[in-house]
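The following block contains the structure, expressed as structure tokens.
Just one protein chain is left out here, and the rest sit where they should.
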Amino acid sequence: MSPVEQPKHPSGDNRFKLLDRAITKHQARGDALIEILHVAQGIFGYLENDLLIYVARSLKLPLSRVYGVATFYHFFNLKPKGEHTFVLCMGTACYVKGAEQIQTALEEHYQCRFGDTTKDNSVSFITARCVGSCGLAPVAVLDDAVVGKLTPDESIRRVEQVKLSVPEVVS
Amino acid sequence: MTLEDLQDLAEQERERQDQKKHRVLFCSAAGCASCGADKVSAALKAKVKEHALDKECEVIGTGCMGLCGEGPLVKVQSDDTMYRNVDVRTAEKIVESHIVNGKKVDAHVCDTNVPFFTSQTRIVLENCGRTNSESIDEYVAAEGYAGLAKALTEMQPADVIEEVRKSGLRGRGGAGYSTGLKWGIVRKAHGEQKYVVCNADEGDPGAFMDRSVLEGDPHRVLEGMAIAGYAVGAQQGYIYCRAEYPLAIERLKLAIKQAEKAGLLGNRILESQFNFRIDIRIGAGAFVCGEETALLASIEGKRGNPRPRPPFPSEKGLWGMPTVINNVETYANVAPIIRKGSDWFAGIGTEKSKGTKVFALAGNIRNTGLIEVPMGIPLRTIIFDIGGGTPDGTEFKAAQTGGPSGGCIPADQLDLPVDYESLMKVGSIMGSGGLIVMDSTSRMVEVAKFFMQFCMDESCGKCIPCRVGTRHIYGLLDKISKKKATQDDMVLLEELCMMVKETSLCGLGQSAPNPVLSTLRFFRHEYEQLLQPVETFEGEPGIVVDFEK
Partner (left out) sequence: MAVKTLTINGEQYSAQEGESVLSVCRQNKIPIPTLCHLEGLSTVGACRLCLVQIEGIPKLLPACTTKVEEGMVITTSNQKLDKYRRMIVALLASEGNHVCAVCVANNHCELQDLAYEVGLVRVRYPYLFPKKSLDATHKEYVMDHNRCVLCTRCVRVCDEVEGAHVWDVAGRGIDCEIVTGLDYSWGSSQTCTECGKCVMVCPTGALFEKGVTVSEMEKKKDFLKYIITARQKREWVAFTNE
């Protein structure tokens, strides 16, 4: 990895203006790091190195500290996600109702472990803890829709279904 | 806003509601939202419009109505009719038939005269399913902010603390420490600034009590925090809410804005000398951040590593200043206590555990959902009367409370009263309120392994016993479940569990072994059935350590 330690120049990229606004709102305080990373990920989709450098410089924090925080919290992605995401709930209720079998089935079928994205970059498989729909366990969130009372076969069918649908244009 | 203004506002809103012939409520909480509540509400609203009923009928989104497993739920408030499994077609019928013609849609009517509803006592959830979650006026009309007003106008801070202490309110986030005592310590502690923090990290996987309160009745939490701020002498509050709850965050933001506008947060609240502001901090997916010192580190923008206590946050908390940290549900109890007095609250529950507790019922149980019951209620009542027992053909085996930090309670302990001490005695904890029912199909070694994997994944990695110990405990459980372990491994397992419990730095590690210890206590035979007899075992010998000099 090349250690480009100069932040990307923000002029011309409107997204940085949005980020700057959030940074100003927090008076560029170091203790707002997590808030800023949330905003940055919201704007850019994931936290690539240049972005982390930009945040570190703006908040006047050491790079390793920013990296340490970004890798501590599971919510932050340092890599881009696939076109679709399949978030399988691994909360207790879903586990009791068989979420593990779904995980195994999907991992075998797509040859992709949870936490990773398929080779063709089409689907990211992610696990979550309780999405708050325990009544419908086992539950997954496929792109933005909650799907409940899943079975292994049904899960594969659902994934195939979204894969066929026209991918949204990512701006 | 003055006290009179507040009372006027409540009066006006009550009148406005009385003028409506019908209030059609739909549950807008997570459970129902994930099975189509938005389509249902759109259908209800469209039909109301179509029949030109806008003036006499309003359609309102409320907090969790409780019976999450049968959602989407809709309630017609005028005659207290609850509908379940409502789809678009049913929603239309509800308006066309029930509202227009006064004829109920029988097929979907849900009998509310059953233990699920009648065995509950609602304090924390009193507004959930009754008021519009997004309206401060409706909250005020339901006696909202009257507790804060009473504290500010009639009570000294010390009186507020004394009232809370006398009520017997104990923390609902897990440990059950007396809330009044905690506030008293913070009040006495020295610091230029003091802080009030609300723990809304709700990490227990399979629990959604706090979320329901935040989404359904956000002002109640704000009011509780403001009262805490007045009592301890703080001017700033933070709500640390997990990022997985976007709706809760949105509702909180809205509620804070409304309260500021109404002069119920901000400077000179209700024209008193008391200033109090609340900001939201958003978590980022780390269970350990529910632990109070890790939570504070996270608010300060750092890795969520806990630190040793003492010093406790009540003395050295956020930025080194005295800090109150309480759970969402704890704050949600405060306003009613101030409003109705400590005697009223202390009259509910048992000798040492006062008030009610909200539980999220899930797992192999008929009625999944959110319930609030008086402390001391027998577990049997919760599971069989309220929960309706296990689904057809299966037998109840155990209930797990306290999530990954708790333990299981087997069938022969079902008459146990649900309070802090009794649960502790059987090796579980009250926890924040997740209650997962397991039936005869559940294998306890797998359950223990599931929780251990959770703790291993969520360990922050700071201290050795938890970082490496949970990894080995998980490995041993895996070995046992794959029938590759021997009695020797059981010895190792139990030894490690005790060691991790006693030596870990924070509550995560200290309680991580609980599910193992508790399943060992009640279901040891399930472990032993999986063991290899020693004779046939061919494993690796213990490795002699290579620390030779």
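Here the chain labels run A and B in written order, and each chain numbers its own residues starting at 1.
In this text, a residue touches a chain if its C-beta (ideal position, glycine included) is under 8 Å from a C-beta of that chain, and two chains touch if they have at least 3 such contacts.
Quantities reported herein were computed from a predicted structural model and do not represent experimental measurements.
Undergrad: I'd like to know which visible chains would be in contact with the absent chain if the whole complex were considered.
TA: Taken over the complete structure, the missing chain's partners among displayed chains are A, B.
Undergrad: Would you mind spotting which of A:Leu18, A:Ile43 or A:Leu63 touches the chain that isn't drawn?
TA: A:Leu63
Undergrad: Of B:Glu11, B:Glu50, B:Glu395 or B:Glu495, which sits in contact with the chain we cannot see?
TA: Answer from the full complex: B:Glu495 touches the omitted chain.
Undergrad: Even though one chain is hidden, which residues of chain A still touch it in the full complex?
TA: Against the missing chain, chain A presents residues 1-3, 5, 49, 52-53, 62-68, 71-72, 74.
Undergrad: Tell me, which residues in chain B touch the chain that this view leaves out?
TA: Residues 286, 303, 307-308, 310, 456-465, 467-472, 475, 492, 495-496, 499, 502-505, 510, 540, 542-549 of chain B touch the chain absent from view.
Please note the rule applied: only the chains that are shown with their structure count from here on.
Undergrad: How many angstrom lie between the CA centroids of chain A and chain B, rounded to a whole number?
TA: The mean C-alpha positions of chain A and chain B differ by 25 Å.
Undergrad: Can you name the residues of chain B that touch chain A in the complex?
TA: 30-31, 34-35, 68-71, 203-208, 211, 243-245, 281-287, 298-304, 360, 362-364, 368-369, 400, 403, 434, 436, 438, 442, 447, 450-451, 454, 460
Undergrad: For chain A, which residues are in contact with chain B within the complex?
TA: Per the stated touch rule, the residues are 29-35, 37-38, 68-69, 72-76, 90-97, 100, 128-137, 139, 146, 148.
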